[in-house]
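For subunit A:
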Amino acid sequence: MDQTGAGVHPDNSLLSDGPIGRSAGAVADWLTSSDHKKIGRLFTGFGLLGMALVAVIGALLQLEDIIDSDSFSGPTLRAFGQLHHFGLVLMVLAPLTVGLSLAVVPMQVGARSIAFARSAQFGFVSWFLGAVLTAVAVINGGGIGGSDSDMVDLSLASMALMSIGLCAVAVSIATTVLTSRAPGMTMRRVPFFSWSALIQSLAILITLPVLLGLVVYLFVDHRHTARVFGGSEAFGVWIPRFFSAPIVYIFAIPALGVFAEAVPVAFGRRHPLRQVVFAGLALVGIGGFSAVTMQNDFPVDFSGVGADIISELVVMAFFVGLPLLGVIVTLFASLLVAKPTGGPSPKPRLVSPLLFGLVSLLLIALGAIVGVLLQIVDLELSNSNAATGSVVLVALAGALGAIGGLAFWSPKLSGRSGDEKKVAPLALLGGLGTLLAGAPMVLTGISGTQSSLMSTLSLVGYALIVLTVLAYVAAMRSAPRDGGLNPWCAHTIEWSLASPAPADNYSAVPVLRSAEPELDQTSEGSPS
Partner candidate 1 sequence: MSHSEDHDRTMSPLTTTTSRLGRMGRRTTLTAIAVTLGSAVLAGCATNAPQDTWKPAGENAQKIQNLQWPVFLTAGVVGVIVMAAIGIIVLRFRDKGQPIPEQTHGKAWLEYMFIAIPAVILAAIAIPTVGLVMALNSTDDTECIINVTGQQWWWEYDYEVSADGTICGFAPSAVEASPIITSGQVVIPANTKVLLRGTSRDVIHSYWIPRLNGKRDMVPGRVHFLRLESDTPGIYAGQCTEFCGLSHANMRMETVVLESGDFQKWLDNELEPYSAPAAGTLAAEGEATFVAQCSRCHQVNGLLDPNKGTLVVSYPDQFVYSGASPNLTNLMGRNTFAGASWDLLTPECRADVWDATPEEFGAKYLAGVTPECLNEIDLREWLRNAPAKKPMYADPTMLDETDGKTRGMPYLGLSEDQIDQLIAYLLERK
Partner candidate 2 sequence: MFTTGSKLLLGATVSALVGTLLYGLLVGGIMGTVGLVSLTVGLACVAGINISTRDANVAAEDAVTTSGLAASTLRPNASIWPLAFGVAAAVIVLGLVVHAVVVIIGIVLMLVSGLEWLLQSWSEGASSDRSHNREVRSRLAYTAEMPVAAAIGLGLIVFAFSRVMLGVATKSATIVAFAVVGSIVLLGGALISRSRGLSTPRMFGIFSVAGVVLLGGGAVMGLQGERDIEAHHTTAHYAELDECGTEEISADEHASQTVAGKASSAAEVILDDSGLFYELPGINQKRTGSIQLPRSSANNILFRNETNTPRRFIAELAEIEGSPARLCTALVEEGGVQLLTIHYPVPSFDPVVEESGGYALVVAGVDDRIEVVVP
């Protein structure tokens, strides 16, 4: 990892002598740095690692299905299943999107640092240790229906640790967007991605405290063998809700933001109706409401009484439908850029962020549709593989979106700019992988029959995901460090920074007069 942009703090100079000292100094620097880009990159780095690992676990689970042997013992199977499920959301999607936001948002809003930088730093440590402990606990017999009482407790407590960490980061991000913007950057001028980060942060702040509270109650309940919440069984009843549709959408919001950000860049034009995209992104955040109700299924039973059906439909439409609507609004509102204004219809450059964003958004939409279908009691999908499929689709798609974001901003983060020829196809590869991994589950859920074909497809999908991650990392590692100031001809203020961005971002506070200051430099267009 390079650290030219970070600047070793003089306090660490004691260790900067000799090779051991240097690397020790680098480690110390990464662990103690309050630079939001470093904290963000730590998040995304471990998010990518988690993505590969979770995909491997997913593949193994499918493999087990295919060969249908007892190669895994029951507890191992259970542990893998839960690691896969929790991991997809809290160890893959959450760190990737939150980390990306952390790394990018302050630059985007023209701030010199993240608000509550040390709180964010603590957030990372807390999330990381929580994730490690959760994994350890689940593997050693913790988690839902775990055999080892202590490990069940540990998995609960470390899950709390993770949520505390994510909340701390969310506070930092939301505060940064709300209060640390550069002069001239009114809320209207906030870039789409920062907006999506704000929405996600607020949604996390609505959602995770509920999880935290629940976990604490469960912990006390379980630890001291009270039965207020139902003890060990309640774990399985309550906790998985936080890793299912529609709550899971909120972790994917920044992926939508990446898409919204990439579209105007691809077209090289200003967005004509920013507020609509804003509204669309905001709608997805409503998914978090269902967490507050501590409920994730809002079933609609079409076989029931008419009035009931309507009332059930209304509720379902609000809690599950609106997030889906948000995804769709974001998609179409973003595409407004493509609408010809006088001249010929503009042609987009098919840059990798756009591809990643588009693939991601489409798959999220697919997942969200499945999520809506799950609510229809008549389809009897709610407890089937389709539910898992929906989560897999949304989570992996969101992660792909975040990878797109990483590819987009990598010149500012690491100074590298990936070879488009290598990176752009990965969007399609990843998209295919996600589809193959998730869709078969949905299909088997709908059909109600398990087939080894489907499992094989899933297995291939997971394998493709692993491949995508590895290929992406390899592509970025091999990229030269001369990323260029603004290789994408992007519009927002962060592209005025050097690549990679210096530790304190802006040496002087930037002043904005439009939403697309960088575009102002190149085109004659008037500020919106």
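We take it that contacts are C-beta pairs under 8 Å (C-beta built on N, C-alpha and C of every residue); 3 or more make two chains touch, one makes a residue touch a chain; residues count from 1.
Selection rule, in plain terms: all candidates are chains of the complex that A comes from, given by their letters.
These figures come from a predicted structure and were not determined experimentally.
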{"item": "Touching chain, any copy counted, for subunit A within the complex - options 1 or 2", "value": "2"}
{"item": "In the complex with candidate 2, residue positions of subunit A that touch it", "value": "9, 11-12, 14-15, 17-18, 21, 29, 31-36, 109-113, 115, 117-119, 121-126, 128-130, 133, 150-151, 153-154, 157-158, 160-161, 164-165, 178-188, 190, 198-199, 202, 206, 210, 219, 223, 275, 278-279, 282, 285-286, 289, 292-295, 298, 311-312, 314-315, 318-319, 322, 503-505, 509, 511-513"}
